[in-house]
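Shown here: the complex without one of its protein chains, the others still in place.
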Amino acid sequence: MNTVPIAAYISVSAVLFALGLLGVLSRRNPLLLLLAVELMLNAANVALVGFSRFHETTDGQVFALVVMVVAASEVVIGLGLVVAVFRQRLELNVDLMSRMRG
Amino acid sequence: MGEEIAFGILAAGAIGFGTATVLFKSPLRAAVALIGSLLSVAGLFLMLAAPFVAVIQIIVYASAIVVMFLFVIAYLGDRPVEYSQDRLAPLAAFGWLAVIVLVAMASVVIGSSKLPGFRDRPEDVGDIGSAQAIGRAFLDHYIVPFEAASLVLLVAALAAVLLARRAIQGEQGR
Partner (left out) sequence: MSEPVWVQIVKAIIIFFVVITVFAYLVLIERRTLGRFQARPGPNRAGPAGFWQPLADVIKLIFKEDFVPKTADRFIYTIAPVIAVAAAVTGIALIPFGDPITIGGTEIKLVGADIGVGLLLLFALSGIGFYGLILGGWASGSKYSTLGSARTAAQLVSYEVAMGLSVVGVIVLSQSLNLTEIVDAQRETVWYVLFQPVGFLIFLIAMVAEVNRAPFDLPEAEGELVAGYHTEYGGLKFAMFQTAEYINLLVVSALAATLFLGGFAGPWMSGVWWLALKMAVLIFGFIWLRATMPRLRYDQLMKFGWKVLLPIATLNLLVTIIVVGVAFQNS
C-alpha cells in the first residue's frame, strides 16, 4: 500500500470539502444541507486518516472515529429538527427557519 | 500499478458522487449519491491502512446515517424542492467564487508543503489500523475522548426522543 503519495489523498479531501461547502452555501432545503455537511465531515475524516498514515500512528484514525460519532449525533438532532418543523406545517427553507422562535 | 488505478477509481467515485450529492434537486437521489461517495471514501480508508475505520465507515455512515436520511425523506415525501423566496439567489456567484478560491489555496498549500516525504511514496507501515491497534490507542491514550463520545451519543439519543415527543404534543394540542 505504498505507491500513491499522501498528497493525493489530501487533495481529494480538499476537493470533497470544497464540494460540501458549495452544497452548504447553495442549498435551502435542510435535508440537502445536512447531506452536504456530511460530505464535509467525510472530507475531514479522509484528511485525518491520511495524515495518520503519513505519520505512521493510529491517533488520526482514533480522531476520525470520534468525528464519526459526532457526525451521527448531529445528523440525528438535525433530522429531528427537520421533522419537528415539518409537523408544524412550516416550509422547509433554512432561510425561514433561521429565527428560533416558539 | 494496480494501486494507482484503484486510487484513481475510488477518488473519482468519491468526487463524482459528491458532486452529484450537491447538485441533485431530489433528496432521494442526493442521498443515494451520498451512499456512493461514502463507499468510495471507505475504499480510500482501506488503502490508507485503516481497515477498521473503513468498515466502521460503512456500518455507521453508509448504512446507518443514510438510512436515517431515507426514513425522513420517506416521511416528508420526495418532492423536488422549490421555494417561495430565495433571497440569496443572486449571491450564488460568490459561493462559487469561494469554492474556487478554496481549491486554489489548497493546491498551493499541498504543492508547496515542506513536510518531509509528503509528495513522495509513503513508507511501509506496520499495523496501525487493525481493531487491536485502535483498541489499544483508545484505552491507553484516548480514554477521555472515548467516554466523551459515548456521552455525546447518549445526549443525542435523549434529544431525539424529546424532539419527537414535543412534536407529538404540539400536534395534539392544536
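The first chain written gets the first letter, and so on, giving A and B; residue counts start at 1 in each chain.
The rule we apply is simple: a contact is a pair of C-beta atoms (placed from the backbone, for glycine too) under 8 Å apart; a residue touches a chain by one contact, two chains touch by 3 or more.
Bear in mind that the values here come from a model prediction, so they are computed numbers and not experimental data.
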| item | value |
| --- | --- |
| Touching partners, among the displayed chains, of the absent chain | B |
| Residue touching the undisplayed chain, where the options are B:I9, B:V67 or B:L97 | B:V67 |
| Of B:V22, B:I56 or B:I110, the one touching the omitted chain in the full complex | B:I56 |
| Hidden partner interface residues of chain B, rising order | 28-29, 32, 35, 39, 51-52, 55-56, 58-59, 62-64, 67, 70-71, 74, 130-131 |
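Here, only the chains that are shown with their structure count from here on.
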| item | value |
| --- | --- |
| Separation of chain A from chain B, taking each centre as the mean of its C-alpha atoms, in whole Å | 5 |
| Interface residues, chain B side, partner chain A - complex | 1, 3-4, 7, 11, 14-15, 18-19, 21-22, 27, 30-31, 34, 37-38, 41, 44-45, 47-50, 52-53, 56-57, 60-61, 64-65, 68-69, 72-73, 75-76, 81, 83-88, 92, 95-96, 98-99, 102-103, 106-107, 110, 113, 115, 117-126, 128-129, 133-134, 136-138, 141-142, 145-146, 148-149, 152-153, 155-157, 159-160, 163-164, 166-167, 170-171 |
| Chain B-facing residues of chain A, complex | 1-12, 14-23, 25-29, 31-32, 34-36, 38-39, 42, 45-46, 49-50, 52-54, 56-59, 61-66, 68-77, 79-84, 86-88, 91-93, 95-96 |
